[in-house]
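Here the complex is missing a single protein chain, while all its other protein chains stay put.
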Amino acid sequence: MRFFLEVLISGLLSGVMYSLVALGFVLIYKASGVFNFAQGAMVYLAALSVVGCMEKGAPLWLAIPLALGIMTLFGIATEKFVLRKLVNQPPIALFMATIGLAFFIEGLAPMVFGSDPRALDLGIVDEPIEAILNRWGMVISRFDLVAAGIAALLVTVLALFFQYTRIGRALRAVADDHQAALSIGIPLQHIWAIVWGVAGFVALVAGMLWGARNGVQFALTFTALKALPVLIIGGFTSVPGAIVGGLIIGASEKLAEIYLPPLMESAFGGNFGGIEGWFPYVLALLFLLIRPEGLFGEKHIDRV
Amino acid sequence: MSKTIGDVILDLQNISLRFGGVKALTDISFDVREHEIRAIIGPNGAGKSSMLNVINGVYHPQEGIIIFRGRERKKMEPHQAATQGIARTFQNIALFKGMTVLDNLMTGRITRMKTRFFEHALWWGRAQREELEHRKKVEEVIDFLEIQHIRKTPVSRLPYGLQKRVELGRALAAEPSMLLLDEPMAGMNVEEKQDMCRFILDVNDQLGTTIVLIEHDMGVVMDISDRVVVLDYGKKIGDGVPEEVKNNPEVIKAYLGASH
Partner (left out) sequence: MFYREAGQFKSSYAADQQLFPIRQDRIGVLLLLAIAFLVVPFVAGEYWFSAILIPFLIFSLAALGLNLLTGYAGQLSLGSAAFMAVGAYAAYNFELRVDGLPILFSFALAGLTAAGVGILFGLPSLWIKGFYLAVATLAAQFFIVWCLTKFPWFSNHSSSGVISTQKVTLFGYAFTSPREKYLLVLTIVTVLALAAKNLVRSSTGRAWMAVRDMDVAASVIGIRLMPTKLLAFAVSSFYCGVAGALYAFCYLGSVEPDGFSLDLSFRVLFMIIIGGMGSILGSFLGAAFILLLPIFLDIALPWLAGALGLPFSNATVSHIQILLFGTLIMFFLIVEPHGLARLWQIAKEKLRLWPFPH
């Protein structure tokens, strides 16, 4: 039971990290209807920018705003040179364009900042918290806890930002109906630039946390693949959905990783590790069978 | 007029339709007789399109009975309505934009095609013969609607009025016994409207097709329809021949109220 709890908690903690990446998708999807496949590449770019600036001699406190600047500029450029030109295309074309964007970043970023994996030290150690270990005998990483705390804070701030600020309201109006938002005088392109900036910021936080944990390397782009099933479960448009979806995926993935392979091994023989690559997807698909619109998504009615 | 109006072929009894908490249709009953032109009118948001969607199975009403050709209809999908001979056009043109006019019309014949994909892949004998047979039928529709010159044009390149005509063509290609038209003349100029009226009357007259029609242009409706049903806020407020409906006080109120 103690072991189960330990697995569950570490699963939930990494689930928060998934939520963080998923949030980047949700922000852009809500405001512009674009399913931004490049979100993972943006996480990679953000983390690389931080270590790249530090290698050029900038201290961490300076590297972070510099990286944020890079991400914002990049977001604005994407909006101006790619998305704006695709405004009247079907959503699926926009989606494919963001796959192109992902490749663009994955080629460009290592050319500018170098491609060898590097460590990023945020000053948080990745070791078990002793108090918990002594009291309950569970191994919970301090880093995971702090990272989850930061992620949770960010998610809360963004949710509040969306709900209560003027820009947040404008964002939601844009998401509901572009034409209507334009007609009441919301500057669309302005809003999109802000959204891409915010998404870049989310990518930066995710990139630094994931990068500090696993090293800054190409594999950071795969964080997007972790976030996609989260989106399916939570719905593409829901901030709370991204959070709950992340927790569900994180916890069930860790549990499945521990408990499923032994079952399969006793049934088929052999070694069945590495199920985390597909398990979230299959889970998300089964979930879709029951709720096609996601946990918090709205039911869609075809009007003809 | 040479046509004779026959028996009731579609009978809608106490239809109610809700989306979540929103009531789109409330307790609506009316019937459609064979060979007639039956118009549904009403202000915006009255539930007219929803009514058509109920008839051809796009929406499933929560309450009510639909009797089609003497038989009570179970819940069914739109493609089943198509196989029973119900064809349809849409308020916002729903053509297949990436295809040519000819291909769009050919899709209208799909319920009548018997060969399967395996034969299509080989393009042998039966598949080829069938393709030709249906092409001939489609060319008749093309001649009837006078759209020979745009046969091979992708529909997305056509002006609005022609697209509406092609959409009618796709419905006609199916040789339906009942045709549902959702605002076939919306957004057209006078000349285009006259053409469209002529096509609708010809279809009704020459082929005997029963027509259920939604239209905003009152002049057109009163001219061409045999009977009119009036909806307002999802409720039926009038039903009868054009003369009757025109003088129905409730209908007048709804229209004056709606137009402020």
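Order of writing sets the chain letters: A and B. Residues in each chain are counted from 1.
Heads up, the rule we're going with is that a residue touches a chain if its C-beta (ideal position, glycine included) is under 8 Å from a C-beta of that chain, and two chains touch if they have at least 3 such contacts.
This one's a predicted model, so the numbers in the text were calculated from it and none came from an experiment.
For the omitted chain, the shown partners it touches in the full complex are A, B. In the complete assembly, the contact with the undisplayed chain comes from B:A174, out of B:I66, B:A174, B:V228 or B:V245. The omitted chain makes contact with just one of the residues A:L62, A:L108, A:L160 or A:A219: A:L108.
Touching the chain that is not shown, out of B:M99, B:L162, B:A186 or B:M222: B:M99 (per the contact rule at the top). Although one chain is not drawn, its touching partners on chain A can still be listed: residues 35, 82, 85-86, 89, 91-93, 95-97, 99-108, 110-111, 115, 225, 228-229, 231-232, 236, 268, 270-275, 277-278, 281-282, 284-285, 288-289, 292, 302, 304. For chain B, the residues touching the absent chain in the complete assembly are 56, 58, 77-79, 81-83, 87-88, 90, 94-99, 103, 106-111, 113, 115, 117, 120-123, 127-128, 131-132, 135-136, 139, 170-171, 174.
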